[in-house]
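Next up is a structure, given as structure tokens.
Missing here is one protein chain; the remaining ones are kept as they sit in the complex.
Lettered A and B in written order, each chain numbered from 1.
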Amino acid sequence: MFTRRQMLQRSSAVVTALGGLGLLPQAAQAAFNAPAFEAKTMADLVKALGVSMPTESKDVTIIGPDIAENGAVVPVGCASSLPGVKRLLILVEKNPNMLCAMFDVSDSVEPSFNTRVKMGQSSNVMAVAITADNKVLFSHKEIKVTLGGCGG
Amino acid sequence: MNTKKIIGLAVLACALPAVARAQKTAADGIAEYRKMLEDGNPAELFEAKGEDLWKQPRGPKKVSLQACDLGLGPGVVKGAWVQMPRWFADTGRVQDLESRLVSCMSTLQGFDAAELIKTPFGRGEMANITALATWIAGQSHGLRFALPQGNVEEQRFYELGKRAFFFRGGPMDFSCASCHGEEGKRIRLQDLPDLTMNPGDGIGFAAWPAYRVSNGQMWSMQHRLNDCYRQQRFPYPGFASDVTVALGVYMGVNAKGAQSIVPAIKR
Partner (left out) sequence: MADPMRIRAQAAGDKTTVRVLMSHEMETGQRKDSSGKVIPAWYIQEVSATHNGKPVLSAQWGPSVAKNPFLQFVVKGAKAGDKIAISWLDNRGDKRTDEATVS
């Protein structure tokens, strides 16, 4: 499906995004991470970090419809079956700000969250999982956004 | 073209439809998207608000709406929606739910009816009317439409509604029937139900009030009709005016037996 070059581009895109987000090991985020959510373009998110190259993983899942009748409300779910997942993120690649939501996983909740996001256009939607030992893994799904009709 | 090529092409032509069928169609995709939104309809937020508003003493007279008669007796909410619009003896008029709410809010609570009617959708007391309508209609969820037509005024309003439905006008010479007068029509991805008949459970008249995800707004039947007129480039109808009530009677009677699914969720 993807050439190796595309895979690497995708991985590095996720890394730069995460780098820009300051999502580093040990980051005990109590306050709202504004820079993370204000990052406007993939280019803006460049920050070299001591985090391993994110890899695509079958142990991370992103659930969503193939087509969204309206980009204002797109139901998505992110989950991971990996042990020790500390954070789950939802990104919409082509949104003005890529990061939609960031969930801290405690021992009392399952690493699985569902919400609804706004998509400006058809795009890849990604679930990113960060484990306690700083592995960064992702999964992605293309969601097409169509323009509905007049009524309905 | 030689015979072999023709046969080859014929075989290919037969194979292609099979491949197309195996892939999900756009319609399937949309159906899946809509299903994913069914659980957790933001309309529930408006229902909760509407229920509060029904029970809370409000207005200059500081009275609740619990004595309001929606056609089945004062305070009876369940089942009322699927029998509206109908004729009311106390006002001597055929009224739909929102018209009736204006009556009750002015008579029981002391609100100024003319002010209520002038308030734009989504603002002030009009937002409250929408919330009330959402809750009241939702209390008839799953019930089937059975508008009364025993009264001569109810019958007159049906005929008025039918005339209004087929009346062409405005700069585009549209009528309601232009979009909703035939089976099988659609605008882009929206199927347009035929409202001259019962289009089925949860469709057309049976699908409003609904939460529209495209603008995050809760739309009552009055709002839906108002927007239909806007789309036809007609002047806006007055809120709860006779023409809107008459159209409700026409569509509601045609939808006899259809199951109400409100509050629904829409694009």
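One rule holds for everything that comes next: contacts are C-beta pairs under 8 Å (C-beta built on N, C-alpha and C of every residue); 3 or more make two chains touch, one makes a residue touch a chain.
Here the structure is a predicted model, which means the values were calculated and not measured.
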| item | value |
| --- | --- |
| Full-complex contact with the absent chain, from A:L82, A:A101 or A:A132 | A:A101 |
| Contacts of chain B with the absent chain, listed as residue ranges | 39-42, 44-45, 48-49, 213, 216 |
| Sites on chain A contacted by the missing partner chain, in the whole complex | 29, 32-33, 36-37, 72-75, 77, 92, 95-97, 99-104, 106-110, 112-119 |
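Everything that follows uses one rule, which is that only the chains that are shown with their structure count from here on.
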| item | value |
| --- | --- |
| Chain A and chain B, separation of their C-alpha mean positions in angstrom | 38 |
| Residues on chain A engaged by chain B in the complex (per definition of touch) | 65-70, 72-73, 75, 116, 144, 146-152 |
| Complex contacts: residues of chain B adjacent to chain A | 24, 26, 29-30, 32-34, 36-37, 179, 186-190, 192, 212-216, 228, 231, 266-267 |
